[in-house]
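Removed: one protein chain of the complex. Kept in place: all other protein chains.
Showing chain A:
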Amino acid sequence: MMEQPHSCCKGAEVLLNLQPTSSVSIQYHPFFGSHDDLVLLELDEKLLSDVLYQRVTLRGQPDEDAVLCTKSKTYSVKFVGTSNSVFLIPPADCSTSHESGGENYKQQVATASVIKVAPGNMELVEVAPRLDKLKSILSENLYSSDEASTAMGDLYKWDDLINKVQASDDELKAGLQALSAVEIDGYWRIVDEKYMDVILRMLLHNSVLNDWLLDSLVEDKVVSVLESDGFPRKLVYHCLNVYGSSVEEEAMGGGVWRLDARRVCVHFARGVLREGKRKMESFMEEWLRMIPEEMQPSFDMLEGEVLTEKIGVETWVRALSVSSLPTTPAERFSILFKERAKWEWKDLEPYIRDLNVPGLSSEALLLKYTRRSQPSIDAEPVFSAR
């Protein structure tokens, strides 16, 4: 019955391996107490090895509810209480068998000791990363053309960001990418859109002067020409990354980049609308004039970036960029319905398709935050605030 070498007549082991027709005395541990430093955390089987192999962290400021982060996911941590008595029994190693050994030996009965009565346990619920804070702290101090002369405000290194932002490493990286942030001298920065505009225009200007093709820009040439125009090397690469993508490695070595028509066109549309809304005709005229000849702009490219509205006989265009909106559904819908009381699906969809709520489909989101109405059976459904 007790031949197994690891089995022992004390602690959790004896309880878990209790043989038929035997018994164990349950007693208070010599160190029984409230032990607020001992916490039970319930988790999915798949997370257990992440936890045991030290791949998870808790993140959050003292005034925030802590979240638990794996490499790729974020979980909120909730306490769930119980009215039952949950006796927590550690293995014998943790108990002080030496102190109480003599007495137990006399009893000649296996014992297991209760270290505390757990009032409940922590549970994990997968949540979306809290990235709005990332945007707000990085936006406080934009990287601009007169960077050298501006006083240094708060700047954030990667380690500062993981201390401040409640997101997993992967989600934080994706969030930085979505914000077009760039690491400059070790600090993560968002580059002022006006400065990006200057670099992009200079790049396009040089492409005309030097007969560069916008879908096969030779990295070495672009970088050296723009550097000689006074732009930091890092920012030139950033410009290529934000408005284009790397195509292939040329046989001779250097990389080749292709500018992305949509991103370039969206950039100039934002520029045109920065001062406020415009009549459709005047917007189109100015926008099309700015776009390089090689590119084929279409109004569809501006989905999720601009809103059109009819006022009388005229159509107006104004900027509303999905990237400027909050990432939490309640705040997102609240702002959308302030912008416009009623939305058709084709207008609304670009502004909510990126909402990421674990366990909630986009249909469920619509049900929760909108009221759907359909004036007649063949009419388009219209969404308004609940």
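Methods note: contacts are C-beta pairs under 8 Å (C-beta built on N, C-alpha and C of every residue); 3 or more make two chains touch, one makes a residue touch a chain; residues count from 1.
To be clear about the criterion, contacts and distances are computed from a predicted model.
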>> When one chain of this assembly is omitted, its UniProt record names it as which of these: "Origin recognition complex subunit 2", "Ribosomal RNA-processing protein 42", "ATP-dependent DNA helicase II subunit 2" or "Chromosome transmission fidelity protein 8 homolog"?
In response: "Chromosome transmission fidelity protein 8 homolog"
>> For a quick check of understanding: of A:Asn121, A:Ser180, A:Ser321 or A:Ser334, which residue touches the chain that isn't displayed?
In response: A:Asn121
>> In the whole complex, not just what's shown, which of A:Val24, A:Val322 or A:Leu365 touches the removed chain?
In response: A:Val24
>> Which parts of chain A face the unshown chain closely enough to count as touching?
In response: 12-13, 15-16, 18-32, 36-45, 48-49, 51-54, 56-62, 66, 68, 83-91, 93-94, 100, 103, 109, 112-114, 118, 121, 162-163
